[in-house]
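As you look at this complex, bear in mind that one protein chain is not there, while each of the others sits in place.
Then we have chain A:
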Amino acid sequence: MSPAILLLLAFGLSLFGWLAARSRAWAFRKSASGVRLHSLPNFHGWYVALWIGVPALLFAVLWNTISSTLITAHVMADPAASLLPGFGFERETMLAEARAVAEGKAFGVFNEEAQGLIAPYRTAITLYDSIGLIVTILVGFAGGAFAFLRLKPDFTARTRVERAVMALLLIASLVAILTTIGIIASLVFETVRFFGMVSPIDFLFGTHWSPDPMSSGAPNGKDYGAIPLFWGTIYIGAIIAMIVAIPLGLMSAIFLTQYASSGVRKVMKPLLEILAGVPTVVYGYFAALTVAPMVRDAAQAIGISSASTESAVAAGLVMGIMIIPFVSSMADDSIAAVPQAMRDGSLAMGATTAETITKVLVPAALPGIVAGVMLAISRAIGETMIVVMAAGASANLTANPFESMTTVTFQIVAMLTGEGSFDHPATLSAFALGMVLFLVTLTLNFIALRVVKRYREAYE
């Protein structure tokens, strides 16, 4: 039985229960004048529908996970199964082949021995599917009957349905949290494996990065110094990009909130926000094909002969432009959120608009602006495509922005898509890098939240 049919069945039964319960609730109301229902008829409907749908769905899910094992067990009991080879790969293949034919997904078997298993598979599948179908219906009916019999005029259906909805909301919020925990767990697990092979001291403080995914034997810790990557990430994402993004973003926010007429604002704000919607790959092209050659030519023109086509400055500039909407829209929102009374107060003191902006509005909006910058930095250091295309792959530890540099994200991609096997330290180093990146962004977000909270307390 395909899951889709069980799902439809559960919904169908629920709908039926909903209609039945609702009409019963209406009947209560009609049966005697003066009877007041505790809950609206719809809530009675939902109560019964939930009691049908939820158990039926739970059973369907459970049945889906165990029926496969039961079917295999059933087939194994068949005499034809004794012809199969003992254990191992071949045996699994034959079982899978026979099953595919039995389910109609394949037309014939490759191995002769599997032929005999098709018929037992067919009977087993039919049997367990029918059991599944019948029990699902029974479970649905049992739940529905239990719920339906409890309906009375003063039955508190509404509170119960609301409790169920609350549980649903709780589950929804847990999904995101549990996923995050899962991600952390997997990162930690692989990182620990990596640090079993390469010392954390070498990794965190070494200045030479050249892991060889093809090497064998004990890894040389000296090749896993990640400082050049951290430096490249900070230099490109947090320094060059921010030098571009913070002033431009802040100034555009100030212009849009304080000086622009509403017509100009209406046109410019969406235009600016389009920047945020451009795929980062496209920014990457722009960086690699347009900005990088321009940067190189400019650098050579002023006498820096070492300037290469792949440079930190090209990647940083484009990344800064990409980040502008983040900074400007957060700054815009928080400046606009400063009460008009502040602005009036300052203007009424005889302050000019410029003084009002720099001395009152921007300080008052600072928490939002700082938060915007922090988010922008964590976005920038997690950015991959632009660096891949414009910054290069060589792990240089240099302050010269015209040289090629690489970042943590780039190396994660390089290590995971490389040819190395999964338990090789070069591949595992990607997880350690990811872990560092994760911790840094987490810290940034944490600081941003703290700053916002501190200032907001003082502000209200």
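Quick note on the criterion: a residue touches a chain if its C-beta (ideal position, glycine included) is under 8 Å from a C-beta of that chain, and two chains touch if they have at least 3 such contacts; residues count from 1.
Keep this in mind: contacts and distances are computed from a predicted model.
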| item | value |
| --- | --- |
| Protein name as given in UniProt for the chain not displayed, "Phosphate transport system ATP-binding protein", "Ligase-associated DNA damage response endonuclease PdeM", "Na+/H+ antiporter subunit E" or "Amino acid ABC transporter membrane protein 1, PAAT family" | "Phosphate transport system ATP-binding protein" |
| Sole residue of A:364, A:388, A:412 or A:433 that reaches the chain not shown, by the stated touch rule | A:364 |
| Absent-chain contact - pick from A:136, A:346 or A:404 | A:346 |
| Where the unshown chain meets chain A, residue by residue | 262, 339, 341-352, 355, 359-360, 363-364, 455, 458-460 |
